[in-house]
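What follows is a structure written as structure tokens; I'll ask about it next.
For this depiction, one protein chain was excluded, whereas all remaining protein chains were kept in their positions.
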Amino acid sequence: MRPLDAFAVADWLRAFAADVAANEALLTDLDRQIGDADHGANMNRGMRAVAALDPAEFPDARAFTKKAAMTLVSTVGGASGPLYGTLLLRLAAALPPDGPIDRDAWSVALRAAVDGVRQRGRAEPGDKTMVDALQPASEAFDAAQDDPWGAAARAADAGREATTPLVAHKGRASYLGERSAGHADPGATSAAMLIRAAAGTLS
Amino acid sequence: MRPLDAFAVADWLRAFAADVAANEALLTDLDRQIGDADHGANMNRGMRAVAALDPAEFPDARAFTKKAAMTLVSTVGGASGPLYGTLLLRLAAALPPDGPIDRDAWSVALRAAVDGVRQRGRAEPGDKTMVDALQPASEAFDAAQDDPWGAAARAADAGREATTPLVAHKGRASYLGERSAGHADPGATSAAMLIRAAAGTLS
Amino acid sequence: MKKLINDPDRVVSDALRGIEAAHPGTLRVDHGNRVVVRADAPVTGKVGVVSGGGSGHEPLHSGFVGRGMLDAACCGEVFTSPTPDQILAADHAVDAGSGILHIVKNYTGDVMNFEMAAELAGAEGIEVASVVTADDVAVADSLFTAGRRGVGVTLVVEKIAGAAAEQGRDLTAVTELARRVADGGRSMGLALTSCTVPAAGKPTFDLADDEIELGIGIHGEPGRERQRIAPAHELAGRLLEPVLADLDFTGAPVIALCNGMGGTPLLELYGMYAEMFERLTSAGIRVVRSLVGNYVTSLEMAGCSITLVRADDEIIRLWDAPVNTPGLRWGR
Partner (left out) sequence: MKKLINDPDRVVSDALRGIEAAHPGTLRVDHGNRVVVRADAPVTGKVGVVSGGGSGHEPLHSGFVGRGMLDAACCGEVFTSPTPDQILAADHAVDAGSGILHIVKNYTGDVMNFEMAAELAGAEGIEVASVVTADDVAVADSLFTAGRRGVGVTLVVEKIAGAAAEQGRDLTAVTELARRVADGGRSMGLALTSCTVPAAGKPTFDLADDEIELGIGIHGEPGRERQRIAPAHELAGRLLEPVLADLDFTGAPVIALCNGMGGTPLLELYGMYAEMFERLTSAGIRVVRSLVGNYVTSLEMAGCSITLVRADDEIIRLWDAPVNTPGLRWGR
């Protein structure tokens, strides 16, 4: 595992930001199908602001992550702003001091982050939300023999895929009732990108 | 010349009403080009009401024509309502008593009618209005060797044709300035139908 | 054509049923004549203020009937001026013996129908004065043409004349004020899309996806010029330049109207108003009162118009006077 510091977290979130920017139209199109056509714009606005943060200005990974969380909360709005903001806030609070970090520490932090999202959104797995990518990711991370981030990324992606046939129970897509089935969830799609970015930068 | 009575005038106006009904879309389309796309609807609404009048209920041609005029005034609105209304009102006032009628009597009545339109609308020939069909019709009626109504109808039609290149100075088409050139005037088109109907029913 | 209507021929009468149901204390409706009348008309000792025109411009005119503004509005077919007998019925409904002012937008049909009605009313001994609004600078003004169209200033004339009549001023005074406002008003509009007249069933004109029409009227009459869509700040300039070139608006308090044509959301209208306000301020023009919204519309047309009115202290006081109508309401 890459040792923990503000630069590691910044690399992670910048990789995520780049993926979101490249896929803004895709995320918005998914949201057009079952939501209000703004998830790409929302996430891109927020992650552009996060990517502009300079990790050199922060004492440690925890402070940097907290700032990234607050940046999302104050720039994104909508459902994804508080949810991704809470994810990073809880992650920050659970992070150990800078330095070498083992998989157990990441496991604890990741679980705390995902629990935070579930509490904030009151969503259960199967509700067709970002939780359907995040929860399997956290579980796969814990169960992996080796390469836990890689396992988490694959699980997040599978979780995202699995949202397609679901009927949404939370978020804007829930207004569609049965008509929400047949489209992947936009938030699960961006969440899978977040975990994939972690695999590419934190392993 | 067909002797004058309420039935003769009713036949004339019903023939005109039928022509307007058959050409409602054409009149509206002409008005779409240089006006507000309602001349067909306006004239059809009014002439339907006129065609529904029963000539048997009127003492003479003059009373029937006056009623037709008031019917147009109170059902058409727009520019054409007062103009066609005034045309028939002045015609009625200038009509001789029922019975045989000669071309001189018609000539006087037609001239009075056309003068009424010019006064009400303050339009001169060449302003690209119904006057450009009516004025030549009246003049051709007076100048004709025989078949004065036929000559009037041909002149009205030529007058209508001649409105195409004109720049409008009166009515809604005048707002277009130079852009009003290139389209025939809708009111001149319906006025030519009125004179043609007279040729078919009053000769 | 997709519209929330029963039948193109019933659009106006259906809407009149609705306006009657929605504003019982403010107005009543003469359905036979399609005239909307202030609930307590005729008001003793008061000049009657009557306007009207084709329908499809709501809230103009029916939405401006009520205390402090119009005593009656005559509703023609969509975009077709009302007939003389409608107007005469309105005159009868509001006549309190103090005379009647007709406020007429300068369209050939409106002018002629109101003229005929005024002749008929005059023959009955009712004193009628008329003020014609002709504020649209998109149209060249000339003695040899029908002159300019009446658009946005009509609202301001109706408000000021209505307030003056409410205060008991006589017909001469109300007419003089109305004319002063009409003379001091200039407007210019643009369209992003056409409207569709219900009876016609298809759009009055076509515009490409990146095209706008400058100098549009309120009946879907074509404008004078087409250009590509441009940023709001540029379009604000295109609307204001001909207005400011036509009349000097410095040195007097100005009433400004940033008016939507019916299909443009408030979000955009406020953005346009921001651009206009800044241009006016830097041109030294002092906007002291304003309205931003859909007031003088053209069915569902997308677009907007600007109206500026050169006012004075008296006009501003009358603007601020109470008004209670469906479309404009303030004070008690």
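In order of appearance the chains are A, B and C, and numbering begins at 1 in each one.
Just so it is clear, a contact is a pair of C-beta atoms (placed from the backbone, for glycine too) under 8 Å apart; a residue touches a chain by one contact, two chains touch by 3 or more.
None of the values given here were measured: they were computed from a predicted structure.
Engineer: Considering the complete complex, which visible chains touch the unshown chain?
Structural biologist: Spelled out, the missing chain touches these shown chains: A, C.
Engineer: Kindly state which of the options A:Pro82, A:Pro125 or A:Gly200 is in contact with the chain not pictured.
Structural biologist: A:Pro82
Engineer: Just checking the interface: what residues of chain A touch the absent partner chain?
Structural biologist: With respect to the unshown chain, the touching residues of chain A are 28, 32, 34-38, 41-42, 45, 73-83, 85, 120-121, 168-172, 174-177, 179.
Engineer: Would you write out the residues of chain C that touch the absent chain, in ascending order?
Structural biologist: Chain C touches the missing chain through residues 2-7, 11-12, 14-19, 21-22, 55-56, 58-59, 63, 78, 192-193, 209-210, 212, 229, 231-233, 235, 258, 262-275, 277-278, 290-292, 294, 297, 299-300, 302-304, 324, 326, 329-332.
As a working rule, only the chains that are shown with their structure count from here on.
Engineer: Between chain A and chain B, what distance separates the C-alpha centroids? Give it in angstrom.
Structural biologist: Chain A and chain B have C-alpha centres separated by 76 Å.
Engineer: Using mean C-alpha positions as chain centres, tell me how far chain A is from chain C in Å, no decimals.
Structural biologist: Chain centres of chain A and chain C, defined by C-alpha means, are spaced 54 Å apart.
Engineer: I'd like to verify one number: the distance from the centre of chain B to the centre of chain C, where each centre is the average of its C-alpha atoms, in whole angstrom.
Structural biologist: About 32 Å separates the centre of chain B from that of chain C.
Engineer: Can you list the residues of chain A that touch 2 or more other chains?
Structural biologist: none
Engineer: Spell out, as numbers or ranges, the residues of chain C touching 2 or more other chains.
Structural biologist: Nothing qualifies.
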